[in-house]
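Note that this complex is displayed minus one protein chain, with the remaining chains in position.
Per-chain residue numbering starts at 1, and chain names A, B and C are given in the order in which the chains are listed.
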């Protein structure tokens, strides 16, 4: 397997893809949002319970490639317990990682997604669940779609 | 001047273009038709007085290139006094001349238009007035246009 | 360079490249086919010798351009056995052709409550234009069902679907996802008996099998050049002349008018009425050369070649664990589409690309069909004249490797 491809499908990603964390509906959710990636048909629902400014619980559901599923799964583990401001900051870091391939300074599981930058068509797969989560936080009824922004 | 071009602009044609015969409206007309050649903007009105089955009088009016003007002028001289059946026969001969370049067996001024066949884009110019005349004879209100038939 | 099955790959220089260290195995032909040298050279020669705007021109280049353009129209007429060149309208492709019929014929002929009958296997391009005109006119869209994974039209349901309200039946000749070859002549005959206008989407058949509009008996037929060994940007709408001449224009502009006044305009007949503006004449000339190329190979031979590869791919892929293959087991067009349990189509396609194998993964512009089948995407391998049996080996090996990785 080429270096690029093994960078893309890192063990962290394969693991989250095989055993997704926090998958399913969240009965106690007080926010949710749907995201889709019209070009490839990937879909992702994010459910969360906001407790004041803090993400108390978060789950996702949907279908898509290993990258999009692993990204959604990993995201839920990262966002749980964070404030909404921290969530936005994390997304910025994540976005930087998947578009530039630069690993973050602190050690982070998010770094597993650095390989995505070599596959520009897959960047949308990696960011889909994050867009849905941010929309849910904002209480934005409009659905997230990876077409209206270029990542 | 090339052989083709001097064949196209024969003296008969130049003469009819310079001194068109039977040009103008015909106050006594009982039939008329309008023809146009949308691609190049040529226009031609034909007026005639049918006396039973015979074309007693015929005039034309319009604007266009030397070929279309000369053709209309020459046509009026040829059709005057002919029966409608003879007119149709003459048109068939004329059409054969301008599309094949073959001169007719009998001597005829129409032969001057044999050179047109080497300039396919000009065939429509030569046949415009004839289409209008035949429409007028048929009492066809629909206007002749050189676009609905391929000559 | 004449078109010939001998050394056919030499006529497609794009195939002689390595992708990720492997020889390119191009199996994405249902999305677009590659172009033979005879076609790209003709295009280049046209620009180098004859290019000028068509019609209305009396100078040498313009007359040559016009002759080449109208010659291409006549070539296409013969290629699909239409009655007259006036029945051939040049468009950008299948999608524009269908939009033209739906908007022009539809706006003049559809009323509230009328039914537009499609099938569940239509490509978005033969679906959305009808939804748009339905919205505008108040007509209703109905669908002939597909019989599950086997992917055949449920012809038994036709009797009850062909109500007096149905004004138009539009269907694909060959499905781009299922590979199904629909019985076009039979469908058109049944529609015609009831006075229903028929529209055939020939995007996937035109380059792969003989297509004869009079044998099919359709009123309209649409296709794209880029899927029949020709260049992008050119396609065709065939329409029966009587229907075309009764239709209002769709786009307005230069070349399609008989006269223009500040107050209004009159139109030329077909095909000019439907070709507003400078047409894509250079690519039309290339399309004519593609017709020569395909007829040189023989369209019956192409159908046999592509179908045999698809059949073999079907059989060999069937042996892979957890695979679900769509479409008929028997006769099929030159493509196979399939899904794996637990491995997403996009991951499969990305892995295949590593092996130099070009596949397509996704909904193939067939979302409603996918939903019905409970899928969001499939992997599709589609074949053309230059594909060879050893490329199926590469395909199957790549699939096996991917399955192992994700197991």
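In the analysis below, a residue touches a chain if its C-beta (ideal position, glycine included) is under 8 Å from a C-beta of that chain, and two chains touch if they have at least 3 such contacts.
Just so it is clear, the model here is predicted, and its values are computed rather than measured.
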item: Chain not shown, its touching partners among those shown; value: A, B, C
item: Of C:350, C:387 or C:402, the residue in touch with the unshown chain; value: C:350
item: Which of C:79, C:281 or C:386 contacts the chain that the document leaves out; value: C:281
item: Full-complex contact with the absent chain, from C:38, C:177, C:224 or C:402; value: C:224
item: Residues of chain B (touch criterion as defined above) contacting the omitted chain; value: 1-2, 5, 8-9, 14, 39-43, 63-67, 69, 119, 122, 125
item: Missing-chain contacts mapped onto chain A; value: 36, 38-40, 119-122, 145, 147-148
item: Contact footprint on chain C, counting only the chain that is left out; value: 13-14, 17, 19-20, 24, 26, 28, 31-32, 34-35, 40, 43-44, 47-53, 56-62, 92-96, 98-99, 102, 120, 123-125, 127-129, 131-132, 141, 143, 224, 226, 231-234, 249, 251-257, 259-262, 264-265, 276-283, 346, 349-350, 352-353, 357-362, 365, 367-368, 371
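Quick note on the criterion: only the chains that are shown with their structure count from here on.
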item: Top-ranked pair of chains - ranking by C-beta pairs in contact; value: A-C
item: Euclidean distance of C-alpha centroids - chain A vs chain C, Å; value: 37
item: Rounded Å distance between chain A and chain B, as computed from the means of their C-alpha atoms; value: 77
item: Between chain B and chain C, centroid-to-centroid distance (C-alpha), Å; value: 45
item: Junction residues of chain C, two or more chains touched; value: none
item: Junction residues of chain A - those touching two or more other chains; value: none
